[in-house]
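Heads up: the structure comes next, in structure tokens.
Heads up, one of the protein chains got dropped from this complex, but the rest are sitting where they should.
So that you can tell them apart, the chains are marked A, B and C in the order they are listed, and the count of residues begins at 1 in each.
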Amino acid sequence: MVVDGCPPLLELSEDDIQPQLDRRRPGQSRLTTPRRESDTVRILSGVFEGKTLGTPILLMVENEDARPSAYEGFRDLYRPSHADFTYDAKYGIRNWQGGGRSSARETVGRVAAGAIAEKILALAEGVSIISYVRRVGSIEAADPKRLTRKKVDANDVRCPDGEAAEKMAAAIDAARRDGDSLGGIVETIVTGTPAGLGIPVFDRLEADLAKAMLSLPASKGFEIGSGFDGTFLRGSEHNDPFVPRVDRKTGETRIGTTTNRSGGVQGGISNGEPIVFRVAFKPTATIRKPQRTVDTEGRRRTLEARGRHDPCVLPRAVPVVEAMTALVLVDHWLRQLSMTSAVERMQRSSSEARRPTSGRNRSDRAPADRTRGGRK
Amino acid sequence: MVVDGCPPLLELSEDDIQPQLDRRRPGQSRLTTPRRESDTVRILSGVFEGKTLGTPILLMVENEDARPSAYEGFRDLYRPSHADFTYDAKYGIRNWQGGGRSSARETVGRVAAGAIAEKILALAEGVSIISYVRRVGSIEAADPKRLTRKKVDANDVRCPDGEAAEKMAAAIDAARRDGDSLGGIVETIVTGTPAGLGIPVFDRLEADLAKAMLSLPASKGFEIGSGFDGTFLRGSEHNDPFVPRVDRKTGETRIGTTTNRSGGVQGGISNGEPIVFRVAFKPTATIRKPQRTVDTEGRRRTLEARGRHDPCVLPRAVPVVEAMTALVLVDHWLRQLSMTSAVERMQRSSSEARRPTSGRNRSDRAPADRTRGGRK
Amino acid sequence: MVVDGCPPLLELSEDDIQPQLDRRRPGQSRLTTPRRESDTVRILSGVFEGKTLGTPILLMVENEDARPSAYEGFRDLYRPSHADFTYDAKYGIRNWQGGGRSSARETVGRVAAGAIAEKILALAEGVSIISYVRRVGSIEAADPKRLTRKKVDANDVRCPDGEAAEKMAAAIDAARRDGDSLGGIVETIVTGTPAGLGIPVFDRLEADLAKAMLSLPASKGFEIGSGFDGTFLRGSEHNDPFVPRVDRKTGETRIGTTTNRSGGVQGGISNGEPIVFRVAFKPTATIRKPQRTVDTEGRRRTLEARGRHDPCVLPRAVPVVEAMTALVLVDHWLRQLSMTSAVERMQRSSSEARRPTSGRNRSDRAPADRTRGGRK
Partner (left out) sequence: MVVDGCPPLLELSEDDIQPQLDRRRPGQSRLTTPRRESDTVRILSGVFEGKTLGTPILLMVENEDARPSAYEGFRDLYRPSHADFTYDAKYGIRNWQGGGRSSARETVGRVAAGAIAEKILALAEGVSIISYVRRVGSIEAADPKRLTRKKVDANDVRCPDGEAAEKMAAAIDAARRDGDSLGGIVETIVTGTPAGLGIPVFDRLEADLAKAMLSLPASKGFEIGSGFDGTFLRGSEHNDPFVPRVDRKTGETRIGTTTNRSGGVQGGISNGEPIVFRVAFKPTATIRKPQRTVDTEGRRRTLEARGRHDPCVLPRAVPVVEAMTALVLVDHWLRQLSMTSAVERMQRSSSEARRPTSGRNRSDRAPADRTRGGRK
């Protein structure tokens, strides 16, 4: 993974990245694929004496438990609802040995990069990004109270509602025993985002979040704030009233909303309220049950997959969703910083009596004397 | 609106663009805002003697019924669930006179550009893009049969299920009388898309569609294929079995699927089945009912909007969703064309006995003789 | 012209833009084309009550003296060293009526956008960008002393060396009388640029300047600092020694160089010394003298152009080069601001005892209570 655009002078080591990779890695619990990967990350460049250099950061995670031979049986088969057929249709060639860009293994890179983004946002703005499993199949968690990542990790499902989590775990186990799989919903709550992130028209904040989430393997839907359910309401029920809100500590007044059906974004721009969205993940496409399909010649065949797959991707999707959230937010944050800093710089300068020479690094000699080295 | 990247030699006139603008324009029926705009488009550059030049196309639609004074009352008020507050938070300045980038009026440009994209796709690939109003509030249409744009336009709601459409129209009328508003869902079905569009990992086809849709004013959610509902299924119920499919006319066999829970996209790449997705639109934020809010100083105020607004944006959102769909698809189509043409070109050349001189436009003289004009 | 990315709250009116357009417009002196265009600019959007909104700025300059009929005679001819042939080769279609993207008229847009960029840089950093005509044909100006734009504009040639300017003007006049044209060199000196602009590897500052300059009509070369002449030196003669330099006003010491063969850029990044570069412009391709050419069918023909052309583009190229310089610099400045501001923000936060609630606009209530509008 190459991470470009990270500011310099950020203290960074593998320890900042590994924890989220550990939450994503296979084999971490009985609910996930039994494939064993330590997913140990190494920083190969971009960090010097413990600090980022401002230049691209190269991260490496090696595969340890790849078994190309396990895919031998699917060599000429199109697995239903997988990318085998579409890769062939697009490229005319396909690496049938597993891994590659159609494997969810590619999310390793997203999580590693996201951990860096998350560190920046937490450090600079106190942003907190927490995702959790909201629903598995038809088992839905209750609204969380004072959500923390610790509560999320209290069980293997990554659902802070312990009671629901137990049912979810049982359902996932049952699906696995049946050689089947389950889908569900991951919800994300971001607090601490400053107001002002997002760009009108095409690069709205929720648009970039939606793209990030729909770029994830197995995702089928995205909704922000009131989402699809909000479409059942009338405007008078749906609008979020503005209110003044006094900060108990600082005594300052800021503007907030009493409800948050907007999900923290209005007109494509964050309003300072929590950003809340949900992502739908389909049941894992790889199952053990026999399935009808065709081979690469279009002949009818039956597929009986063995392989090592997740009966439900949701628990491992949690850090992936968090990572993509952090990446979207940090990009918008950097864009906004550029703009606000430019405004500050223009205003500071025009309010000063402009002095002929500032303290900035610039020439104070006539330029013409010194530019002709090549000619004299 | 500036449209860049349109291929040359496409026959193009205002008549190709105006029909979709007419479907979007205000004042077209009693269900929409009474504001009167003809939304007449003029092509100012990029077309010569009826054909595109391959250079950017400048399109202009003038405002005819803007009333800045109508916004005078909101000058220092933050309208709930509007972009007033977030624009101020982001930019420190805001044009309070209506219009601008936070107005849905900006979708004029999307529709105009989309009409060009749609013409290209229809001409080159026979792609058909049809959106319709699937649900208004809690009134949902039945699954459409042999959907056409004509059926969609058979009523003012743009819902091909006539019975549901009547109820929707009545509900919208009722909301308007109450000074209130309604939301709902627009569904889109695209046929004729070749397999192979979409780029793995970040630029998946559904990711770009999701971004495009969430960039629309008032949209709160996106789902493709089985979407959120599909998360209730098990993998064995959800996977789309592949089957050989014989074309009755050409006799050729191609690979299809018996169900389409994938929504026409697998692994981020189109599979040749219909692309099906839904977009959630919230109830219009502008309502006549009094609402609590604050002014720009954070003081509590009551807002009583009059103004001319849509009690439900869904009917006018239909051509906007179609336009964004066309823009996403044409971009991916051009990217794919580039790749497949490169492969063809490389293979054609290597299968030919390479002749020392091809018919391509190139020099056959020694280059050195002719490059020294400036020196001799 | 659409200018995107301009920060908000910048005071901006047509008066900030018109002066540079006036320096570029045709018909301003006997040395330029006699075509009369006032090139009056209007701001159509993006500015509100005299200040930028942070959203795109639409500028319009109308053509007033276009004569499509004047090009009737070249309809099927390829003018030598013009873009007629290559546009046909690329697009298969060409607007033969003059104007369009192959006309130097497109530089109007560059100059208008550049004037905004220049205002930002001057206001925020005190950057000064001055270009002038360094050479026309074989007549070269002496190194300028304390260059100002006023000195540049003291004559129609835009050469601050009055003696050379007279000879240049005479040479241009002579070329015009002969139905011929001249080329030359524009030199640019930028002072006040802060150190640190430019991105290693691909987006080096001189790389982006080179691209900007070679994108100009009629430009054939770019060199920075010692340029081509510097290649005759040995390293020991060419390297710029670093020295401490005490600012006479502030008493601060900064690091400077005693010579500036680097041209203000080292390792792709500005070092705070003046940025100095030169652009070569070929003699105008349009001349009155008869020329051999072919028509669109490849048949030999003789071209006798009349038309209204510049016998030498250099005087009018001066503001165009300045504009492109400003655009390159402002982009790199905004990128750098984003990075340095991020570092400041991260450091400020970590040096503070992190308080549980900052004064930033954020929620202080449990998020879960307020995100469920659509569901309750």
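Criterion: a contact is a pair of C-beta atoms (placed from the backbone, for glycine too) under 8 Å apart; a residue touches a chain by one contact, two chains touch by 3 or more.
Because the structure is predicted, anything quoted here is derived from the model rather than measured.
Here the missing chain is touched by one residue of B:P26, B:G137 or B:P200, and it is B:P200. Among the residues C:C6, C:L31, C:A141 or C:L182, only C:L182 touches the chain that is left out of the figure. Interface with the hidden chain, as seen from chain A, comprises residues 2, 8-9, 45, 48, 51-56, 89-95, 97, 100-101, 361.
Where chain C meets the missing chain, the touching residues are 78, 80-83, 85-87, 89-90, 92, 101-102, 106, 135, 137-138, 175, 178, 180-185, 195-198, 200-204, 206-215, 217, 219-228, 230-244, 253-255, 257, 261-263, 265-272, 280-287, 289, 291-294, 298-300, 336, 343. Even with one chain removed from view, chain B keeps its contact list with that chain: residues 7-10, 54-55, 120, 123-126, 143-147, 189, 191-195, 200, 225-233, 237-238, 240, 245, 247-250, 252, 254-261, 263, 271-274, 276, 333-335, 337-343, 345-347, 349-350, 354-364, 366-375.
Here is the rule we go by: only the chains that are shown with their structure count from here on.
Taking the mean of C-alpha positions as each chain's centre, the chain lying farthest from the centre of chain A is C. In the CA-based superposition of chain A onto chain C, the rotation angle is 180 degrees, rounded to steps of 5. In terms of their C-alpha centroids, the spacing between chain A and chain C amounts to 39 Å.
Computed centre separation for the pair chain B/chain C is 36 angstrom, with centres defined by C-alpha atoms. Under the contact definition stated at the top, the residues of chain C that touch 2 or more other chains are 8-9, 54-55, 361.
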